[in-house]
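Shown here: the complex without one of its protein chains, the others still in place.
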Amino acid sequence: MQDVNQFKPKIVAFCCNWCSYAGADLAGTNRLQYPADVKIIRVPCSCRVNPMFILRAFQRGADGVILCGCHPGDCHYTTGNYYARRRMTLLFSMLDYLGIEKQRTRVEWVSAAEGAKFAATMNEFVAAVTQLGPNKRLEDLRCKN
Amino acid sequence: MSKYDREQILRTSGVNVLKCMRCGKCSATCPSYDEMEYHPHQFVYMVEKGEIEPLLQSKSLYKCLSCFACVERCPRGVEPAKLVEAVRLQVIRQQGMNHLKPDDIPALLDDDLPQQAIVTALRKYSK
Amino acid sequence: MKKLPVSKIQELFAAIRAQQTLYIPTDDASGQARYLPWQEGMELTHALNTVRSAKDFFFPQTENLVEFKLKGKEIEIIDSRTEQDDFVIFGVRACDARSFTILDKVFLIDPIDTYYKNRREHGTVVTLACTQPEETCFCTTFGIDPADPEGDAACWIAGDSLYLKARTEKGEKLLSALDNLLADADEGEIAAQQKATRDIAQKLPFAKLNLAGFNGENLNKLFDSKKWPELSEACLGCGTCTFVCPTCQCYDIRDFDTGHGVKRFRCWDSCMYSDFTLMAHGNSRNSQVERFRQRFMHKLVYFPANNEGEYGCVGCGRCLAKCPISMNIVKVAKALEGEVQ
Amino acid sequence: MQELMLAKAKELLQNGTVNRVLGWQAGEFVYDITPAVFESEQDLDAGFVYNEFCGNNLSKYLIKESRKEGKVLAFLKPCDTYSFNQLIKEHRIIRENVYVIGVPCEGKTDGETLKSKGVKGILGAKSEGDELIIDTLYGEQRLSKRDALTARCLTCKSKKHVVYDELLGEEGEEVPENHRFEEVEKLEAMTPDERFAFWRGELSRCIRCNACRNVCPACSCEKCVFDNPASGISQKAAADSFEENMFHIIRAFHVAGRCTDCGECSRVCPQNIPLHLLNRKFIKDIDAFYGEYQAGEDTESRAPLTNFTYDDVEPSIVYKGGKK
Partner (left out) sequence: MQRIGVFVCWCGSNIAATVDVAAVSEALGHEPGVVFSTNYQYMCSEAGQNIIKNAIRDYQLTGIVVCSCSPRMHEATFRKTAASAGLNSYMVEIANIREQCSWIHKDKAQATEKAIILGRAAIAKVHLNAPLTAGESPVTKRALVIGGGIAGIQTALDIADAGFEVDIVEKQPTIGGKMTQIDKTFPTLDCAACILTPKMVDCAQNDKINIFAYSEVKEVKGFVGNFHVKINKKARYVDATKCTGCGECTEKCPMKKIPNEFNLGLDNRHAIYIPFAQAVPKVATIDPNACNMLKNGKCGLCAKVCSAGAIDYKQKDEIVEREYGAIVVATGYNPIKLDDYDEYAYSLSKDVVSSLEFERITNAAGPTGGTLLRPSDGKHPHTLVFVQCVGSRCSAEGKGKSYCSKICCMYTAKHAMLCREKYPDTEVYVFYIDVRSPGKNYDEFYRRAVEEYGVHYIKGQVGKVVPRSDGKLLVQGSDLLANEQVHIEADMVVLAAAIEPDKSARPLATMLTASMDTNDFFTEAHAKLRPVESPTAGIFLSGACQGPKDIPDTVAQAGAAASKVIGLLAKDKLTCNPCTAHSDEMMCNGCSSCEKVCPYGAISYVDKEFRMPNRTTAIRRVAVVNEAVCQGCGACTVACPSGAMDLKGFSNSQIMAEVDAICKM
């Protein structure tokens, strides 16, 4: 059925505790399938995500990194996702500028009610990263076993 | 056709008709109101609805003084006068070829012609 | 002494490359001179010297030493070294050639640094005499003759010919393998070129730089000089001088956690860095003036005191060109001259 | 100008307004200028210099100097004043302890630039009209001043001083047509593969000497994350191409919105990596996404990364190109 040699990307999803992590839980409650390649890290707010974490994920073997937070205007901490939005926009633009595939990084706003959006987003993102193939441009060869 | 006209008019005027909240202040302030078959607020509404044909046929187009009072007063920044101007332009363009070419103008000039008319002619016909 | 027409230099390179990896100083994509593995058509640079020194060949910027892997409760220790192939570095200037002698004094004394030694043994250094020294050159201060460089073999370009002379067994071996390309030559043929270079060297701004008093006897006097704070005032504490220096040989050993184990590697370190002497008890050099003093005391006083008067500098002038604030060993030496007269 | 500055410095030392002077000191050749603090008139006479080779941005030294006893006189070029303002904004310089004199700048040259134009063995130089006459070991060479300008001066953004207590010479103006983003645009127009190849070629030369960081007025941290083992990302020499990327991305990110584009990073890089192209990319993006912003122009405004608007562009603008 499935080709064992098929490339399975490693995806790190940073989810804010209040909206997107709850949205991911809702996807689970509703049994909405998305690939097991996605692993979620819970953070208090999207503004907690340091560009260092994203680079670190790529260094350690991630093929895609997605950041999910509350919709702008709905941040639990009122303004956190506005800062995250600017930071990530600039970071992604810089990665693109350095020739690193921009499709490997993404920000999506997912509310606690959007379980279906969460699952759909993950399915779509995994498909996009799978198509790109393994991350070669930001990997650290030393971390390969 | 009217859909194409609508797009053209919106593009040339740069007006977002959806911003209109139907307060009618444009028409309330319009000095040519009584002369017009379709009033400024109707231009906005009719363009929004795509009812372009009646506008193209209407003499109202040429009653607008372009005084821009409606633009000045509109609380939503809709700029009806620009819309009227764009409809007018649409009519002119539909009339086919240019009436005048720039090279033709010098021969037609006479001293009584106001400067403004020449400039307007260039604006309207030389595109 | 042997020679071949300069026009045939690519044939020479090809012949060397046929036997071992050959590195030559060439202009890279960004127009800077650096050593790159020779490939067909690659030309020698016209620059006097490479931006980076040649020490990388024997003492690379980073080098894996050993690797540890966790297997259950056992730790496996893996030697990271791979087989070192023979290689030739062509076109090393006299100053850089001397730097190898200085590095040898550090790495090849007991306990011998086997990583360095391994590379050193497999490398053959072919030097190239200078013809157009720059204003920043002061190799003659250290008894280096730019017109007569050391190395396993030395080269001169005079007129249309490239002259070669073996100086060591390794050099002999290299040249003999190239015998069919080379014709015999007389040493006299390069004398004019050598004189011209030496004449320029005499006229260089630092030709008369005097390091007479810089030795172990004046150690305390120099160490206690009141000039250090003023000299180091503008120092940014970056490592540019140490990293472009052909003789700076300090390194740090660090562990990198790969997720599967630990890779232990060494990398260049700089005495200008604030954590250079950081130890469990704290740091013995807490201020930039102390770090700054260390670097110059080491090169001009401690090193000669421990190495029969050999200074830890070869006068290549790289730090003069590259220091962001233009503070350098020449300015320091001149400023401290008064302390030791 | 040098004479004017000397006279002013002496006057302020004499009347006690300041007790020392931060300026530039002549070196062994014409181009090896060192930033220096002069404490007396004799010191000034012995070494003070101001000419087309005085390129160093002096602002960062004022972090340290403004914390010392007494007031320091600082001569600042237009681009230095932007850095100065930015440091004031970040509370790194104690303004009261600095007497700022703005000095004009017609653009600078340096030894590396002259050498890149084929000048060898530079001994001295003097300016004559629009030309620079360079005395070398191999004879005299002439170069037009425009040709001698460093790359960063060719795209100078402003000859205006944004802060000073006193100004010497004529005040300059901002240079709106500076074309400083042209190189960035050129890179943006390339394919990702070409860009990747370009940056690998550049960044792989990095020797992690930290000159770019240590000279940068925006990099004024007490301890850099890359020097701090507790940060989890400390590194010395890059042991993998990833670390080269990481260092430069994070450094550019940390100064994003704070970088005044003074160009010191690229000037000091011993490997001639065009580091300013990273910072300028951020500046260009910030201008495009959030409205024009010049760091250091004032001391009050919020930096772009500590600010937001409700309708900022979405990050998807990067991969979908313009979709809000």
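Chains here go by letter, A, B, C and D, matching the order in which they are written, and residues are numbered from 1 within each.
The working rule: a contact is a pair of C-beta atoms (placed from the backbone, for glycine too) under 8 Å apart; a residue touches a chain by one contact, two chains touch by 3 or more.
Everything quoted here is computed from the prediction, not taken from an experiment.
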| item | value |
| --- | --- |
| Chains on display which the left-out chain touches in the complete complex | A, B, C, D |
| Residue of D:224, D:269 or D:286 touching the missing chain in the full complex | D:224 |
| Contacting the left-out chain in the complete assembly, out of D:40, D:144, D:204 or D:306 | D:306 |
| Where the missing chain touches subunit B, by residue | 19, 21-30, 33-34, 39, 41-42, 69, 73-77 |
| Residues in subunit D touching the chain absent from view | 67, 89-92, 220-225, 228, 230-233, 254-255, 302-303, 305-307, 310 |
| Touch list for subunit C against the chain that is not drawn | 70, 72, 259-260, 283, 286-287 |
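To be clear about the criterion, only the chains that are shown with their structure count from here on.
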| item | value |
| --- | --- |
| Chain whose Cα centroid lies at the greatest distance from that of subunit D | B |
| Subunit A and subunit B: spacing of chain centres that average the CA atoms, whole Å | 50 |
| Between subunit D and subunit A, distance of the C-alpha-averaged centres to the nearest whole Å | 36 |
| Touching two or more other chains - residue numbers and ranges from subunit D | 239 |
| In subunit C, residues with contacts to at least two other chains | 256, 263 |
| Chain pairs in mutual contact under the definition given at the outset | A-C, A-D, C-D |
| Of subunit A, residues touching subunit C in the complex | 60, 142-143, 145 |
| Residues on subunit D engaged by subunit C in the complex (per definition of touch) | 27-29, 31-37, 56, 61, 111-112, 116, 120-123, 136-138, 201-202, 205, 207-211, 213-215, 227, 236-239, 264, 267-268, 270-272 |
| Residues of subunit C defined as touching subunit A within the complex | 256, 258-260, 263 |
